[in-house]
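Below: the structure, in structure tokens.
FYI, not all chains are in this one, though none of them got moved.
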């Protein structure tokens, strides 16, 4: 009987992990040419002879983001659009500022997983797994705590402490992208048909239109 | 002056595409062992000697999905959970059924891009790009028409024809995943705090809780 | 003794699968610029501001392919060459038409795995594994049945039903490529030396040359 349990344990154990990895570039660096940066991806390499220290440098992580907005939060991005030397290297960061009760509203990153570290204050954070489980993992984080948000999953952070809160997050993409769920659904350009939003959210169509009409 | 324009054209032209690719497996196949299939990923390979035709086979694409539900639509999945031979091969499909006015509500696939083809009826489809543009691309599709939804972006399909509609979609993942935006935000397990949802969607908290309380 | 068997089971179990995945793009989309499309890969991104719905759209999946040819089959492609919005997204499809007894002759896709679904009729399909096993997996498929063909392996489909047959196939590449074995070996441009073909296929050299001389 013990061996039967063992067999079960072995079989269960046979569902494995795969530690996925990044893709190797094909040269030391390929600094994005400032003239091509507007399109973010696949911009031209600067002539390597013209590459200089400042292509790998950026400043301003210590500047508090302006949280005077309805969400009371600000995400300051440090990706390939700001740092051309990140081009082809597959990593980027952001600074997150939160006024008291400030919210980084539910969103996804379509092209990266994220690890976030609280530098100051107290945040409640969470993510929800995909269909059909929709399991909600959440945690209150204090200074020095960190949390992981897997690629593509909806997640959020809220300041639940008394003062301003600050966090840093890192991504395994030079351009992780961000999809704010509520804004995307209610304020796309042009709007999604109110019929569709109303049915998806099981809301009244007129009510949806009233939300859509707000800027 | 003409050469200046040329220079500009050249510089503009320097924003390039990168045709990304899939990752090569390291053997002809690695059929998922049925004992390990529950966890979907990284399950054990069946002993190749025991692999048989039926591991690469599945049936039932011709069966109409049951659309008797509030959304009036049904997604029937054909991925590695159904077809163990898909393991490691990076491709999967679904069948989409829509009752008249049926909606496949706004959702994302966290791990794959999608190409969808209308086999019957008329669908209105759309996707919205990431922050800050949130551009909404949409199109009405008839039988034989196809449309592309890039990885991680919110998209939807709605039956705007008179009868039942059917589509097939293909994905570049053996397990693309699906995140239905409205359900995730309003009906995670457990729920996201109503404060957070209310603030994100700029709705009344009591109203959010009334939605959350519905099954 | 039971534990010895257990140990053996554990050790056997240690041959695992690796669920390989696709590669993430670095922006929402990079629509192929029509001026560059001829070379298929790595074409320039269209200026995102000029991208429109039709870049992600294509029509004609419902059009029957012309099977009036010696093989009695037709493959209609829907990949990045037809749909510029597929660029960088790693997925494509084809429509397969078969006259009665029509054959999609043995071929490989050098850059993608495939899942095929029968939409109409009855097909016999098969693939053969690599050296030295050369195992042949085959199956008769009816409407609604699907089958998987792993990347790079030789496979074929034949209409073994009474009427016209139709299938759809999906690939995890924007440009899977196709290598028809017989045509490649006997009708390359220029031809492979008849000595080589004769020796490889253990055929008479004059006979090989007679095949090569047919168009």
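Residue numbering begins at 1 within each chain, and the chains themselves are lettered A, B and C in the order written.
Everything that follows uses one rule, which is that a residue touches a chain if its C-beta (ideal position, glycine included) is under 8 Å from a C-beta of that chain, and two chains touch if they have at least 3 such contacts.
Fair warning: this is a prediction, and the values are worked out from it, not measured in the lab.
Here 3 of the identical protein chains are placed; the entire complex in the file holds 6 of them.
Keep this in mind: only the chains that are shown with their structure count from here on.
Rotation angle relating chain A to chain B: 180°, from a CA superposition, given to the nearest 5. Centre-to-centre separation between chain B and chain C, using Cα means, comes to 22 Å.
Centroid to centroid, with C-alpha atoms defining each point, chain A and chain B lie 20 Å apart.
Look at where the CA atoms of chain A average out and do the same for chain C: the two points lie 36 Å apart.
Multi-chain contact residues of chain B, defined as those touching 2 or more other chains: 15-18, 33, 41-44, 111, 130, 150-151, 153.
Across the interface of their complex, chain C is touched by residues 3, 6-7, 10-11, 13-14, 16, 18, 20, 23, 39-42, 80, 110-112, 151, 173-175, 177 of chain A. Looking at the complex, you find that chain B touches chain A at residues 11, 14-18, 33, 35-36, 38-39, 41-44, 70-71, 103, 105-111, 124, 126, 128, 130-131, 133-136, 150-154, 156, 158, 177-193, 195-197, 199-203, 211, 214. Every residue of chain C that touches chain A in the complex is listed here, in rising order: 2-3, 5-6, 9-10, 13, 16-19, 21, 23-28, 30, 45, 47-48.
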